[in-house]
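Note that one protein chain of the assembly has been removed; the remaining protein chains are unaltered in position.
Here is chain A:
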Amino acid sequence: MLRMIFIQLWNERKGNVLIFLELLVVSVFLWYMVDTLYVNYKEYERPLGFDISHVYHVRLATVPQSSVDYDTTAIHSHYGGGDFLTLYDRLAHNPSVESVCYTSNNHFHYRGSNSFATFKNDSLARQGYLRHVDPAYFRVFRVKTAHGESWEKLEQALRDNQIVVTGTVAETFFGDAGKAERKEIWITDQGRTDSMAYRIGAVSEPQRYADFSSYDYAYYKPVGTEEAFRNSSAGVADVLNLFIRVKPAADNSRFADDFTREMSQQMRLGNIYLKEVIPMTYYRNEFLRSWVDNIRMYASCILFFLLNVFLGIIGTFWFRTQQRSSEIGLRMAMGASRRNIFRHLFTEGFVLLGIAFVPAAIIFANLAYMEVTTQTEMQLSIAARILWGMGLTLVMIGLMVVIGMGFPAFRAMRMQPADTLHDE
């Protein structure tokens, strides 16, 4: 039967060329889309290297001198750093709060605001990030060491005034996280022309910037000593970012509002006040919006292609079935049951798809070879990537073939052979 279907399709190749081309072109495009989504999904699936669940950004601000609320008698008007640290302590003592940390200048997770650095050795240079944090950062954001241990070792490294590099830096420059510890690394910070040698105190797990990003090069440096802060102006509240990790039992959808209301009195000190409390998930959603839009666009394209296949197939097979009504009647006269007819038409559709899919696979393999497909630094198995892409594409087009052919095939099945043969 299959051989006969092949023969018939080949002999009717002029009539089948359009549907063949449609299946071929759509298969390639669909595969490209599916592959892109697959790569994105694999990126998304990897550990981020930090955890923002139950983490909030506590935004402080300073009352401007021009404001009527500006307190000229405030004790720490000129030593705002001291006020900041007092507020830090108040947050830490709140029963809902599990841990507190602050970072300097840039609020880097999901914010697109960064300080850059170049990591170097004799033959290698890599662009990455510099992150000023206080030791508790690793505790608040649940950052583990490269060997999966909890954050204490990372905290200790910063307390010892050493730096913490991410696993990606350690692996690239030292081959292994274990080998990087206690070693020196040359780094040129943004805005500087000279490189400095830093001693690596600990290596964190590899970290990504956001859910769809690759693992990046980054190092963590102590934000500054307590003494240095005490003498800073009140404006320090504008350049430091406070983060709290809330106890899971205390966290809920109203937490930010309730906490702001509850703490606004306690968090007013000198000319520093609590501006707002924002969940990190808010930043995440905002940052990922363009990615999600992109994914939506790909998904829409996939739907469009599928609709295209569906309409093409239903139109073509409708026409074919009508044209071949006498052939269907003849087959029934020769001994085909209605089920045989239904199966015959479906097999024909799938054989056509199979024939179109082989060149589609070759085209796609060439696109992949020419690196036209979505690129990633992930070590994805080529076989798995191709199998997933091919499998999902086949399943989706196959589904459209089934739906698109279902109605014409069902109609063909219901034909009265006497009527179709009589028409001739």
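Worth pointing out:
Here is the rule we go by: a residue touches a chain if its C-beta (ideal position, glycine included) is under 8 Å from a C-beta of that chain, and two chains touch if they have at least 3 such contacts; residues count from 1.
In this section, contacts and distances are computed from a predicted model.
Of the names listed as "Cytochrome c oxidase subunit 1", "Glycine reductase complex selenoprotein A", "Protein-arginine kinase" or "ABC transporter ATP-binding protein", the one that matches the UniProt record for the absent chain is "ABC transporter ATP-binding protein". Check A:Ser115, A:Gln266, A:Asn340 or A:Thr374 against the missing chain and you find that the one touching it is A:Asn340.
Across A:His132, A:Lys153 or A:Arg331, the single residue that touches the chain missing here is A:Arg331. Listed for chain A, the residues touching the missing chain in the whole complex are 1, 3-4, 7-8, 11-12, 326-327, 329-340, 416-418, 421-422, 424.
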